[in-house]
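The complex is shown incomplete by one protein chain, all other protein chains being positioned as in the whole.
The block that comes next holds chain A.
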Amino acid sequence: MRLHSGAWWLWALGLATAASRTTNPLLLGLVLAVAGVVVVTCRANTPWAGTYGVFLKFGLLIIGLRVLVHAFLGGVTGPTVLFTLPQVPLPDWAQGIRVGGPVSAEGLVFALYQGLLLATILSCVGAANALANPRRLLRSLPAALYEVSVAVVVALTVAPRLVASARSVRKARQLRGDAARGARAIRTMLVPVLEDALDRSLVLAASMDSRGYGRTAGISRKDRVLTGTLVLAGLFGLCIGTYGLLAGAYTGWPLLVLGGVLAIAGLRVGARRVPRTRYRPDRWTPTAIGVALSGVAGAVMLVFSADPALSPSTVPLQAPGLPLVPALGVLVALAPLAFAREA
């Protein structure tokens, strides 16, 4: 039985939210470990399951970049100077910006924590991607967003095909013995690749049209405008509300709720007019709900935890301690191991 793909995405978003509330390397490491273990045990044998490694590598790259940028441009300074880079003299108007100069242990550790935070969030997205097909998730979108989800699905297939077509053209170029480089090579590559992409999209559009895509059951213009306005206003409210919440202002809540209500109303109105059905839709089984809840648990615990160990001090440098309650919260996300293993 296939789990609702939304379950894994909620689970992963929960872990990511938990990670975003802390810079404690021990806790972040724990999130990484939990996500990794669950991916390795619970993923099915699918083409997209192998993408987890790519996300991890990308995470390492981000950590490296964050540290490098900090070393060059500075930011947090401390008394323990490790080494000094030659400083680029800047004119007066660029005061406050520095390139090069002393690199302190405190600054590096701070950058490391920040990089680790980003990498952990990324690995959570990677985990969701490996556990549940993102395209299936799009299929579970509300019916009113159907056109959008199809557009996204099609776009997702176009990218790999562009790559494949570019590869075959490049190979063909070699057959012709054409060793063009630079701008000319790009031009000679671009024409056939784009031609191919255009041809393919026309074929796809014709195929979708012949198979009933966009059959309308006579939706009136008034209804379309109403749906559109409701959904847009709702999404706008959601965005502002989320921003308010993250910024710590309590005005965020009412906007978030209002936006949610508007968006749901819009989707409801829209869905009534779409004459489509869905084949074997994913269902929210108890297992799926369990998976989602186990991920969200950690997020809730960290959001409401005031443990000072969540953001260990870097000036002065201190060994970070492991906050017990948040750590337990993150460990709850291991629960899927018990009941959601793929056969």
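As a working rule, a residue touches a chain if its C-beta (ideal position, glycine included) is under 8 Å from a C-beta of that chain, and two chains touch if they have at least 3 such contacts; residues count from 1.
Basically, contacts and distances are computed from a predicted model.
Per the UniProt record, the absent chain's protein name among "Cobalt ABC transporter ATP-binding protein", "Rod shape-determining protein MreD", "2Fe-2S ferredoxin-type domain-containing protein" or "Inner-membrane translocator" is "Cobalt ABC transporter ATP-binding protein". Summary of contacts with the chain left out: across A:182, A:212 or A:286, the touching residue is A:212. Checked against the hidden chain, the listed residues A:35, A:63, A:124 or A:169 yield one contact partner: A:169.
Interface residues of chain A facing the missing partner chain: 46-47, 133, 135, 139, 150, 153-154, 157, 168-169, 171-179, 187-189, 191-192, 195, 199-200, 203-215, 275-281.
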